[in-house]
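Okay, so here's the structure we're looking at.
For this view, one protein chain was removed and the others were kept in their places.
Chains here go by letter, A, B and C, matching the order in which they are written, and residues are numbered from 1 within each.
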Amino acid sequence: MTTIIIAVLGAIMIAAAVLAIVQKSLLSAVIAAGAISLLASLLYIVLAAPDVAMTEAAIGSGLTTIVFLFALNKIRKEDKHG
Amino acid sequence: MVKKIFIVIILGFFAVMLLPLAKDFTPFQELSPVAEKYVEDGPEELGSANLVTSVIVTYRGLDTLGEVAVLFIAAAGVGFFLRKEEKGDKTPKRGSSQILQSGTAFLFPLILAFGVYIFLHGHLTPGGGFQGGVVIASGMVLLLLSSASAKINENVLHLVESLSGASYVAIGILGLVLATGFLDNRFLDLGEFGTLLSAGAIPLIYSFIGLKVGAELVGIVNNMQKDQS
Amino acid sequence: MELAGAIITLIGSIFLFLGALGLLRMPDIFNRMQAGTKATTLGSILFLTGSAMAHAECTCTGKIVILILFIIFTNPLSSHALARAAHFIGIPLAKKTVKDDLAEDEKKEEGGQL
Partner (left out) sequence: MVNIIYQIAGAIALAAILLAFIRMIKGPTAADRVVALDAMTIISISLIIFLAATLQRVIYIDIALVYGLISFVGIVAIARYLERGI
């Protein structure tokens, strides 16, 4: 059972990482990075590392996304001003 | 096209190189001597139900102090480089909806209380000071998102950060004086194993770590938000 | 009791699966949002309730109740914010759509102000 879960989650993680690289839109890449962190947290639970999983859950779900978004917002504004 | 073929060749080269490593991998079946000592003596020596916590806070407490210092330097760097001269040409932002504002007013205290729960129960659950601080910072981020005019009092932030950092070091020195070493948690009563008021000074140390990490992360996010003209 | 809990868990997981399937099959973003948030909310609530019933020996019922309350509080907020953003950036509706009340209301309001 755990082997199947690890295989499925790992495959989805690799696919999400490829998606984050291939995407033209930067926002989509940020979203794919969020998905990677979500799946990594699940994988840490399966591998019996709850402390690491909790850290990944707390940081990956909120803070990294918003830091990326602040940077993207700044780029967008400077593009518009020329 | 040539570039892509080149990339595929390099990737294949890496795969061939790393394949023996994956094939010959055998997981460790027994613990190293240091880990064995921690596992055998840790619970009764320090009274913490979560062994990882006792390693992070006490046995390797000095490393944690260093990590918190690194985070402090990162926050200071963000504050230094994003220090903003007023430009004045603010682009108008779309206000948030009434539903989001009411929901934030309801959820914000809940998130703060949950963060406090996480770092107070660091010796019983997988949580700890760092996770609790991040949860508190997420609550503050929600506050900043819900209303554009929300201001965070930076003086309070700096006060909390400095006081908790100083208290953390002071507790470490207290352990040096009253018990056997720096950041030793046994100068307080160890209490009953597995309850909230146990494991000596570990809940106290984790509270200060949580407050310090939370204040630093809120400071980083606040600086970045002020930078969005 | 345990069998009932397992069956409720199974029903919840089927709701989760149908929600994900709706997310995949629906024609435009608002329909997808409706499948991807409503069905999965109900599914996860059923899943958690069933888990608490099937494993009555563990002392986790209180935490699971709190978790269900958290899901009920936070999930509508996120989907509301998403739907509002999708409306404002002007993602087109599916071709089969027959009525857009919000757009009509906004038009009426502008007419009233003028």
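Please note the rule applied: a contact is a pair of C-beta atoms (placed from the backbone, for glycine too) under 8 Å apart; a residue touches a chain by one contact, two chains touch by 3 or more.
Just so you know, these numbers come straight off a predicted model, no measurement behind them.
Note that the absent chain touches A, B, C when the full complex is taken as a whole.
Summary of contacts with the chain left out: across B:L120, B:L142 or B:A199, the touching residue is B:L142.
Seen across the whole complex, the unshown chain contacts chain B at 93-96, 100, 107, 110-111, 114, 118, 124-127, 131, 135, 138, 141-142, 145, 148, 225, 228. The chain not shown here touches chain C at positions 2-3, 5-7, 9-10, 12-14, 16-17, 19-21, 23-24, 29, 32-33, 36-37, 40-41, 43-44, 47-48, 50-51, 54-55, 58-60, 63-64, 66-67, 70-71, 74-75, 77-79, 81-82, 84-86, 88-89, 91. Chain A residues in contact with the hidden partner, per the touch definition given at the top, are 1, 4-5, 8, 12, 15-16, 19, 25, 27-28, 30-32, 34-35, 38-39, 41-42, 45-46, 48, 50, 53-54, 57-58, 61-62, 65-66, 69-70, 72-73.
The working rule: only the chains that are shown with their structure count from here on.
Chain C has its Cα centroid 31 Å from the Cα centroid of chain B. Centre-to-centre separation between chain A and chain C, using Cα means, comes to 22 Å. Taken in their complex, chain B has these residues touching chain C: 94, 97, 99-100, 103, 106-107, 110. Those residues of chain A that touch chain B in the shared complex are 50-51, 53-55, 58-59, 61-63, 66-67, 70, 73-74, 77.
Only residues 73-74, 77, 80-81, 84, 88 of chain C touch chain B when the two sit together in their complex.
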